[in-house]
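Removed from the display is one protein chain of the complex; every other protein chain stays in position.
Labels run A, B and C following the written order; every chain starts at residue 1.
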Amino acid sequence: MKEIEQSILKETIKVRSNNSFKGTYGKIALVGGNQNFGGAIIMSSLGSVYSGAGLTTTLTDKNNQSSLHSWLPEAMFADYKNTTEMIKLLENMDVITIGTGLGTDENGLTILKTVLKTVKPNQILIIDGSAIDLIAKYQLQLPKAKLIFTPHQMEWQRLSGIKIKDQTEKNNLIAYKKLFKNSIVIVKSHRTQIYTKNGVYQNTTGTPAQATGGMGDTLAGIIGGFVAQFKDTENAVLAAVYTHSAIADILAKKQYVVLPHQISEFLPKFMKDNEA
Amino acid sequence: MKEIEQSILKETIKVRSNNSFKGTYGKIALVGGNQNFGGAIIMSSLGSVYSGAGLTTTLTDKNNQSSLHSWLPEAMFADYKNTTEMIKLLENMDVITIGTGLGTDENGLTILKTVLKTVKPNQILIIDGSAIDLIAKYQLQLPKAKLIFTPHQMEWQRLSGIKIKDQTEKNNLIAYKKLFKNSIVIVKSHRTQIYTKNGVYQNTTGTPAQATGGMGDTLAGIIGGFVAQFKDTENAVLAAVYTHSAIADILAKKQYVVLPHQISEFLPKFMKDNEA
Amino acid sequence: MKEIEQSILKETIKVRSNNSFKGTYGKIALVGGNQNFGGAIIMSSLGSVYSGAGLTTTLTDKNNQSSLHSWLPEAMFADYKNTTEMIKLLENMDVITIGTGLGTDENGLTILKTVLKTVKPNQILIIDGSAIDLIAKYQLQLPKAKLIFTPHQMEWQRLSGIKIKDQTEKNNLIAYKKLFKNSIVIVKSHRTQIYTKNGVYQNTTGTPAQATGGMGDTLAGIIGGFVAQFKDTENAVLAAVYTHSAIADILAKKQYVVLPHQISEFLPKFMKDNEA
Partner (left out) sequence: MKEIEQSILKETIKVRSNNSFKGTYGKIALVGGNQNFGGAIIMSSLGSVYSGAGLTTTLTDKNNQSSLHSWLPEAMFADYKNTTEMIKLLENMDVITIGTGLGTDENGLTILKTVLKTVKPNQILIIDGSAIDLIAKYQLQLPKAKLIFTPHQMEWQRLSGIKIKDQTEKNNLIAYKKLFKNSIVIVKSHRTQIYTKNGVYQNTTGTPAQATGGMGDTLAGIIGGFVAQFKDTENAVLAAVYTHSAIADILAKKQYVVLPHQISEFLPKFMKDNEA
């Protein structure tokens, strides 16, 4: 298992070209946030926008429109129950995240299925939160696309069948190769591990000050923002995971608890300080 | 009567273990906030999240969803009129607060009764604001649970029958032992007193700059966040009461009035500065 | 005409007594903000809460509830179309402001009439914005209460019949004595004048950086907060007018334009720096 080192930042976060425009940095759709978990998709959207994705669209329950825009006028809104509009929007995306705060009820399942059916091979699909649970529960078929999974340990258990206590590198790798080959799987814990076709990586940043609701939602958004912008998807994922917790480490020097939205708001400065 | 000293902070606010995760810091539900008093449950939720509770769920009127998430995407939302959902959510909680901005009308009474019926012996139930008034008015039976009451002096009068001018330590202690034995009762005033099975404590922090609406709502949330995280419930309560006003003391050096939400936002720094 | 001097601040902004509680600093209701002008009543509420009123309740259109609480969880909300509730709430107030962002249509007139009918002699009533226009237009009878009017020059023309170009101190004083004796009238301009039974005062603070929408709304709220807290109503008004523009003067040193909400947010520091 390789450790993710700070050098991943300069390898990934390139100085932006003067000739670039917002299209250069990718179009991303974040799909999730039901009537209960609207905050989750807001936090995820913050991660995407503040990390520098070119264009962020949030597809969520219409009850979340107002609070989304209270945080982020920069994100476009669409009602995720409007299937026709959703399909049309998704077709133009470079990156899609599905599942953050989506919920595991009938509504969540319907929306997930639409996304899985719509996504295309050249698109990156980040499968997060409730989407992982639903895929595990209903044994949904995975689409042909560039897949990134972001399970925490319990979700990984549901997905892989490996109990948390048995989640050794060896066992995880067997399951990864059997079930998720060519995907990237991020098993979140206090020292998150990342399985890719090129190897297994362990994050070296992170603090217990992060142990609060919404951290994973934020991470999904940052990953989305990074893979939308940076062409080497594997490096982008490693850098996103490192960045998310490295910011928490900085903030935790002066804070007993670090709130997820604070991490996102710190992204522009952190990325500037660590660009190539 | 013992004075609460600054040392309670280091005794309570432990350095977080590297192996911890959000579940370690407790699940808390805050139930309250009707159509008029939505701000109260927002302020309480701010206290809970910013003090570091692991997972905060706010059960309130659906009119408050948007403003709740405008302040706090970190808090999950549920409609407190959806009884089935509420009961299901409450069953998984470590801590429940009931009554903040709830109102004393029929709706408030119905919700309070549901909470009182649902709470289990191993859960901590913080009884605040309107819930105190309703319990006093309708002589509702108290559930078997770890109870914490947060009356101000007038609410304590309604609860104990002791008029404000007669609320001496001695009289309060008699009522406490007769009616609330094994509970913790926090009688709020400019020098708040706390009655526990181990003794009577008086707070030593606080400033008249705090004399503005919403301070009590904020305190209820901070108490919730502290008892969710810190295993010694009595110490957690003492530390929460001390912290709430100690932060006000700091802010009041530069502010004529201290707003409740400012206290919550200062919690992460204060707790870091005063951890063990 | 006397100039309002800085000394009014220390004469008015008393060091708060340790024995005080929120009731000590007054209960204030702000009535206004229709579907178009919700921002006005929010700005006014910010002025009230940030200046330290004990308890602030905002009675406004229900469409403004969410944005009000997004700024100010400290303010309670009530629907100003619920007449029964409004009357009940108003009865308990020390101070009422009426007219900020109210609008001059049928709805505004109905609400104004309810307030004028409900207010009692011992209450302070601040008559602002649309309420001034409506009173002038419909020649509404003024209630027996401690009245404070806050017209800008055009509203003063409508109220007094004196054209702006003729609004000399002498003419204004004649109208004041004839029509508004025992009231306080604040004629707003870049050098605001205040007419009271004790004399005529001119403000000495203020900057063209304040020349932007919402300044008057904010002033109405600050006046409300000051008269709710400070017992000498005339001095409280003078100090509020001075404070509102003195803060703008400070901010304008570094800002080309000063936004109304920034003035309110600066109040706690300014008042601390200038307390007795």
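Keep this in mind: a residue touches a chain if its C-beta (ideal position, glycine included) is under 8 Å from a C-beta of that chain, and two chains touch if they have at least 3 such contacts.
Since this is a predicted model, take the numbers as computed values, not measurements.
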Exercise. Given the contact definition stated above, which residue among A:8, A:41, A:75 or A:162 touches the chain not shown here?
Worked result: A:75
Exercise. Which residue numbers on chain C touch the omitted chain?
Worked result: 35-40, 42-43, 46, 63-64, 66-67, 70-71, 189-190, 207-209, 211-215, 252-261
Exercise. Given the full complex, what residues of chain A touch the hidden partner chain?
Worked result: 13, 16-22, 24-25, 49-56, 65-70, 72-79, 267-272, 275
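Here is the rule we use: only the chains that are shown with their structure count from here on.
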For this session: Using only the C-alpha atoms, find the rotation that maps chain B onto chain C and quote its angle between 0 and 180 degrees, to the nearest 5.
Result: 90
Seminar exercise, completed: Centre-most chain by CA centroid is B
For this session: Could you give the separation in Å between the centres of chain A and chain C, each centre being the mean of its C-alpha atoms?
Result: 49
For this session: Mark out which residues of chain A touch at least two other chains, giving numbers and ranges.
Result: 66, 70
